[in-house]
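A single protein chain has been omitted from the complex, and every remaining protein chain is retained in its original position.
Order of writing sets the labels: A and B. Residues in every chain begin at 1.
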Amino acid sequence: MAAVAQTAEARARKDVANRWLLSAPALIIILFAAIGPLFIVLVYSFLAPGPYGDVKWEFSWDGWTSVLFQRDIFDETLSFADAHLSIFWRSVKLSLATTVITLIVGFPTAYFIATRRERDRDIWLFLITIPFWTNLLIRTFAVLEIIRNEGIVNKLLIGIGLTDTPIQMLFTDFAIMIGMVYVYLPLMVLPLYASMEKLDFRLVEAGYDLYATRFNVLRRIIFPLVKPGVIAGSILVFIPSLGAYVTPSILGGGKNLMIGNLIELQFGQGRNWPLGAALSIALMVVVMITLLVYVRNAGAGGEQHHG
Amino acid sequence: MARAFSIRRQPGFTTIAVACFAALYAPILILVFYSFNAGTSLANFEGFSLRWFEAAWNNEAVIEASIRSLQIASTAAVLATVAATMAALATTRTAPYRGLTFKYAFINQPLMVPEIVTAVALLIFFSRIKVFTGYSGLGYLIIAHTAFCIPFAYLPIRARLESMDLTLERAAADLYATPWKTFRRITMPLLWPGILAGLMLAFVISLDDVVITNFVKSGGQDTLPTYMLGQLRRAITPEMNAISTVFLLLSVAIVTLFFFASRKQS
Partner (left out) sequence: MNWKITAAAVGAALLASTSLASAEGELQIYNWGNYTSPEMIKKFETENNVKVTITDYDSNDTALAKIRQGGHGFDMVVPSQNYIPIWIQEGLLLESRPDEMANFKNVKEDLKNPEFDPGRHYTVPWAMGTVGIVVNTDVYKGPINTWGIIFDTPAELKGKVNVVPEMTDVIDAAVLYNGGKKCTGDLEILKKVRDTLVKAKPDWVAMEYGTIQKMGSGDFAASSDWNGSAMRQRLANPAIHYAYPKEGFVMWSDNIAILKDAKNVDNAKLFLNFMMDPENAGMNSAFHRYANGIAGSEAFMPADMKGAMEIEVPEELKSIAVPSQTCAPEVQELYTKIWTELQK
């Protein structure tokens, strides 16, 4: 008896060992080219900046203190680095706005697809994924073309007579937000659809049988049931938009920086790698916390979907 | 009798949905439209012409960047899919064992960390290695791409694996097939659509990447997206529209292929 149990145990151990071996290549590659380098960033955030970029191998808190504090150049007073804080705040604001707008627009869209006839749904899904597979640059470029002063939107507005001169939309925070909404919308729709597809409309029908209004059905029955999708979609939009760098760079005109641009700046003209490293780690921490909060909120229900 | 009451209808939803689709496609269609502009302006359409496609075709930098993109994408996609398949086999259809959640989080890490952070990390890490070894070829880009493509290949394979019925494989074992033979003759063919999906996903993701590539590349290693980024920041002409249109068609072709392939066997 014991012998049988032992071999079973040994087999189980061998199975686990095999599984570790199988997953080794993936783990090694990711360790080398994704996670490992993050530790180096942490190290760099504690070094001193070199005169023309790169670092001096001496310990310094400057990287981290400059994230939050700055010294006035001329009277040496210490104050909050309102530059960084305002850039951070702008990023959070724009990301939140983007998430909310994509939710407002994406919810009906996902619902629409989920309520089509079964054989039609594939086509609609296909249609919504195509913009997703279009390169980010192309999509940002397309938005740039439309909202610039000589672009279609302004031409339309002037044509209708709503305004005499072109409205400056490009190179503003608004432009960045529109760009991000456009780029991340499919990322909101797809998880929402995944949840809605599983929606049991008998529950909805039950609601109507109990004389609920459409709005109540939406609020009390549909929305809570698709909450996992809402959460997944929100995460999939909020996190990338917080760290966005290409879209703000092209649509913001170099004046309206988001965190991603601020980080990039430190490795170029800013010549302050430790600060760039510290900002990167800070961003990552914020993202991780957001993820944890969201996932906790989702609770058991959230575990059922995969992102 | 009361009119048919659709329990599925919500007021305004269809309108918003249709408007959403229109808004999603309008900018792209306009962009494609202007790539056929005979004039140089990006605002005034001056007649139909293919000159910008010609210009892009004759633009050496564009052709080179495109070829490089395809090289990196194909290599990285293959490597990522192989690694992801193995990892998926290792982490699914099993009782939880120690380190399983850790592995799962590890593999999906690239999805959770903002790209700019990874890009910065790789910049620092690789530039040290480049100076140390003196090698500055495409290897770094390929490894970097493979790393962030793995989770994208992993997810569809894992999904497929989880939905696969173990009975067929058990039956094979009952018939005294070796594990390897079972794998080769039964598991793989059944898993193949998932692997294919993962491969295509990884390919498109790699083709599209701009942030990480921009930070990791060395001299003369522009991919199509980084080339476009440089141009977009500096010199926008309808040639950019033409390049975008071709790129768009390529992506659409791949997605369509994927769509029909997945439809066929579902």
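Everything below uses one rule, namely that a residue touches a chain if its C-beta (ideal position, glycine included) is under 8 Å from a C-beta of that chain, and two chains touch if they have at least 3 such contacts.
This structure is a prediction, so every number in the text was calculated from the model and none was measured.
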Which residue among B:Leu50, B:Ile129 or B:Leu166 touches the omitted chain? B:Ile129
Residue ranges of chain B at the interface with the undisplayed chain: 41-43, 61, 64, 68, 71-72, 74-75, 78-79, 82, 123, 126-131, 136-139, 142, 188, 192, 195, 218-222, 230, 233-237
Residue positions on chain A contacting the omitted chain are 50-54, 73-74, 82-83, 86-87, 148-150, 168, 170-171, 253-255, 257, 262, 265, 267-272
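In this text, only the chains that are shown with their structure count from here on.
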Mind checking the centre-to-centre distance between chain A and chain B? Centres are C-alpha means, answer in whole Å. 17
Residue set of chain A touching chain B in the complex reads 15-16, 18-27, 29-38, 40-41, 44, 105-106, 108-109, 111-113, 115, 122, 126-131, 133-146, 148, 150-152, 155, 182, 185-186, 201, 204-205, 208, 214, 218, 222, 239-240, 242-243, 245-246, 249-250, 259-260, 263-264, 267, 273, 276-277, 280-281, 283-284, 287-288, 291, 306-307
Would you pull the chain B residues touching chain A in the complex into a rising list? 5, 7-14, 16-18, 20-21, 23-28, 30-31, 34, 42-43, 79, 82-84, 86-87, 89-91, 94, 97-99, 103, 106-118, 120-126, 143-144, 146-148, 150, 154-155, 158-159, 204, 207-208, 210-211, 215, 225, 228-229, 232-233, 236, 240, 244, 247-248, 251-252, 254-256, 259, 263
